[in-house]
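All protein chains but one are shown in place.
To keep things simple, chains are lettered A, B and C as they appear, and every chain counts its residues starting from 1.
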Amino acid sequence: MLELRKDIFADERDDNLKEIGKGTQRQDMLGHITGTSSYFNDHKLQGMLHLKVVRSTHAHARLRRIDTSEAERSAGVRRIIRGADVPVNLNTLLSLINFGKDDEPSLAVDKVRYKGEPIVAIVADSEREAFEAIAKVKIDYEPLPTVFDVEDALKPGAPVVNETYPKNAFIYHEAYDHQRLRFGDADAALATADHVLEQRYQMSPIEHAPTETNGAIAAPDTNGRYVVYTSTQALFFSVDTCAKILDVPSNTFHFIGGTVGGGFGGKVDTLTEPLAILGAMLTGRPVRYVFGREEEMQYGPPRGAERIYIKDGVMRDGRIVARKIRAYFDSGAYTRLSSYAAVKCAAHLPGPYTIPNVYGDVYCVFTNRTPATAMRGFGVTAMDFAIECQMDKLANLVGMDPMEFRILNAYRDGDMKAHRREAKNTALIECVQVAAEKAKWPIRDEFRRASSRKDGGGSRAAIPPTPADSRARPAAPAQQRTTYDRLPASVTREPPREPPPPTPPAAPPRPSAPSHGATRFSSVFGRRR
Amino acid sequence: MPVTVKTFASSNEAAAALSSDRTARYLGGGTLVMRALNEGDVSISTVVRASDQALARIDASGPRVTLGAGVTFARILSERELAFLHAPARSIGGPAVRNMGTVGGNLFAPNPYGDFAVALLALDATVAVQGGFGSRDIAIEEFLQSRERQSGTLVLSVSCTRPASADAFRYRKVARIKPKGGSVITLAAHLPISGGRIAGARIALGSMAPTQIRAKAAERALEGRALDAATIAAAASAVTEGTSPSDNALGSAWYRREIVGVHLRRLLSGQE
Amino acid sequence: MSKTPLQFRHNGRDVAIFVDGGTNLLVALRELIGDMTPKFGCGQGGCGTCSVMIDGEIHLSCLTLAETVAGRSVETLDGMKQGPNLHPLQRAFADNFAAQCGYCTPGMLMAAKALLDRNPSPSRADIVEAISGNICRCTGYESIINAILAASGGRASA
Partner (left out) sequence: MTRHRGRGMASINYPIGMNLGGDPSQALVHSNPSGKFTVALSSIDLGQGMKSVTRQICAETLGVPVEDVYVDTADSDTGPHCMGSFASRGTHRVGNAVMAAAREARGVMMEAAAEELEVNAADLDTDGRGNIHVKGAPHRSISTKDVAIAAQFKQGKTISGRGIFLVPLSNVDPETGEMSPATCYAHACLVAEVEVDDETGEVDMVRMDSAYELGRALNPRLVEQQLVGGAWMGISHALYETPEPYYPDPSHGPRDFVEYLMPGPGDICPHDIAVLERPAPDGPFGAKGPGEMCANPVLPAVANAIFNAVGVRIDDLPITPEKVLRAIKAQGGARPQARR
């Protein structure tokens, strides 16, 4: 049951609109209920071939020898694809926004870094024939020591998972193995707090489990182009990733998608499109590459695991005075999107509360497991779990009702957030009040009268003095370059400014540069100021 | 090479084809063999079927009940005479799986599947198999223990004696997902009562060992006693004896050992 | 060639195809007949997106050896509309917003139809049981249950 509380914030809204606010039927509903909505796999192409990959049976191993000679002779096999056949066999997804280093091959060449990593792709007349050929590929593995725990991976002497990041951690700003957040003096505030509570939280990986598995069908089109039917959640992300990996102009491809059987973040990684297109290029025939369910569950990227330590200082009256957080994102064997999740997570600290002293270190760590990716709640889900369990414990500790405790500490309009931007358009207090009302959870009058629009700002708008970190800056690998940090670490930098306001909805559209060839997003906005 | 499908009119011929070809698998309801083919199991190159109507026969008229190996769970649920088997039959799959899955196939289903076989084990069923050397009857306990070696044999039917009363046979599948999920553990208890005392108790457990097993210590705790709280408690505390559960995606060995007694107690005392 | 001829009724029409040994009914329907309404979700029998009716009973087409439907009647979502009109279940799914990504919808509708064909006024528990073999990752099931209740003349709680 859903109720619209039009009485709240009514003065900020124009409710006299004609189409907005109506429960209009979905445009795609008729297609869904008649089964005529067209997903990537609903395209029947003449003479279609099937692609399957040989996956590593080891979590970490050197590949001594890959023998495909028997598989080449197997019935129905049209083409065996090896790493050497992939034009640019090293990529990182966010190279499109110039963030991070290329660290992941499409097909492993000399080493595998997680169980299930693709090594060889087989294109055959039928799925059965592809499976039969897979059984005939012989791979000589030299097993290497593995590491699966994020904190173990950061210890000296831990096995190196991904040589691009030899310390098993993504490098931020060419300087640190973590993203920092510093606001006020958390240690000093902890020393004066009435209570200090330090806790550890953990979230295991989570699989997106869309009912439609990842997949793509690629086919030679007229005039030298390729048409690609895809389950991607990000069409141009896929187009440009394929253009890079296959080293052709992006307008070589005509991608068609848009109707996808669930994604939740699991269809951003562009895993099937490059190999399907390469298969079509090498055979001249339509090629389908679709994940089986076990592949989707075990070797399709999950929401990565996280481990979080929170140390809070709280006063007897319920005010939180300091929050110190250390978080580890388990990226698996390659970067994919976890590096970005860690920055988003740092920005999210300390949750929707105004806390005068906040300290955060967020790590993106490499381990020998399936690379992680984005999922619904990206970078935030586990942190919210940790923060909100912690909030419940703190309320318990000071003997306060948890709803009232949230309202007491909630951020309000005009408050300064830990990432040094003013809080605006906040509504946490009202959500707590309404949820309490719906659940018949009694809260006291003064908390019922609180408002996100009152009592914020003022002293709460100040940026507190923040001591410089006493820790020595770790040495950084020289070759690291990211969007975030183009200046040498020694140069005094201007703090980032509040960006110009976003394009207002009313503004006339700017003419857009034509997208052609190997244009990268980075060439559009990758430069810093 | 595509798979070869061989369909025979008689189960004799099917059994012969099965025993003569190591790459052959018998296709019952499809829930095991078709899945294996879909997932690329290239060890199967021949699929054997039999159109023999005897395989789909149900004989439930007398005290001894015989179910053809090809009888589906949906058919069991449609037979009022088989009410004692409705709970285990209903615990399997969703409606589509029950329309397909068979009694014979369930005997081969590995953990976390094979719930119906737990019920049959508690009921001391007999499995009729057609081997290369003709047909023979095997006690289900022996069949399950030697299941790895049975893949070349064709199961013809399963038979058991009908419990004397509805109360004498109880079944519980513990799953995380409702209404249908994989078994964390499965319990079945046959407790014939004679003169107010249990005579011939059989407790069977699923997911408490590599195959379905009997909880013989719990059976001993029940044997010859009235089904009262003290007896139930004794059986519950003995039920882990001789079990060797494993960790899997649905639960750990530790957890299975912890809860099997709780669920046996609840099952025997009629609690939800 | 080792293709096997196969004839069956598909949504009331006779069809004839040749299948490779081991071909499942889902592949036969989608790739040989061109009926794309049953979907591939797992090939393991765990998701129900490929559900079809065989002789009026709900089955998983991915686990059905195609040649076992010889001479039988196969119904898919493609045959659910009554002429140009939507089936009451289809209307109820739309009215209750019981589809999001739409990928589980064909299987859900077939599971629901299999239920209502046998039991025109099911309880909520009957409905929950009837769709228990079908995974939906978007809706949380509530709207689907309400849609089936509505189609059977029961009152949806939403």
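By our rule, a residue touches a chain if its C-beta (ideal position, glycine included) is under 8 Å from a C-beta of that chain, and two chains touch if they have at least 3 such contacts.
Since the structure is predicted, the reported quantities are computational estimates derived from the model, not experimental observations.
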Check: Taking the complete complex into account, which shown chains does the hidden chain touch?
Finding: A, B, C
Note to self: From the list A:L235, A:M315 or A:V398, pick the residue that touches the absent chain.
What the structure shows: A:L235
Item checked: Touch with the omitted chain, as defined above, among A:G35, A:G83, A:P105 or A:G257 -> A:G257
Check: Pick from A:V123, A:A216, A:V248 or A:V268: which residue touches the chain that isn't shown?
Finding: A:V268
Next item on the list: Touching the hidden chain in the full complex, which residues of chain C are there? Just list them.
Entry: 42, 44, 46-47, 97, 100-103, 127-128, 131-132, 135, 137-145
Next item on the list: Extract the touching residues of chain B with respect to the undisplayed chain.
Entry: 112-113, 174, 176-182, 247-252, 254-255, 258-259, 262-263
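We take it that only the chains that are shown with their structure count from here on.
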Check: Given the two chain pairs B-C and A-B, which is bridged by the higher number of C-beta pairs in contact?
Finding: B-C
Note to self: Please tell me the distance, in whole Å, between the geometric centres of chain A and chain C computed from their C-alpha atoms.
What the structure shows: 35
Check: Counting in whole Å, what is the centre-to-centre distance of chain B and chain C, each centre being its mean C-alpha position?
Finding: 29
Checklist line | Multi-partner residues of chain C (each touching 2 or more other chains) | finding: 20, 22, 43-44
Checklist line | Multi-chain contact residues (two or more partners), chain B | finding: 2-3, 37-39
Next item on the list: Would you tell me which residues of chain A are touching chain C in their complex?
Entry: 1, 25-26, 28-39, 41-42, 44, 126, 128, 208-213, 259-264, 290, 292-294
Checklist line | chain C-touching residues of chain B, taken from the complex the two chains share | finding: 2-5, 27, 29-31, 34-35, 37-39, 47, 49, 74, 93-97, 99-100, 179-180
Checklist line | Interfacial residue positions of chain B with respect to chain A in the complex | finding: 1-3, 37-42
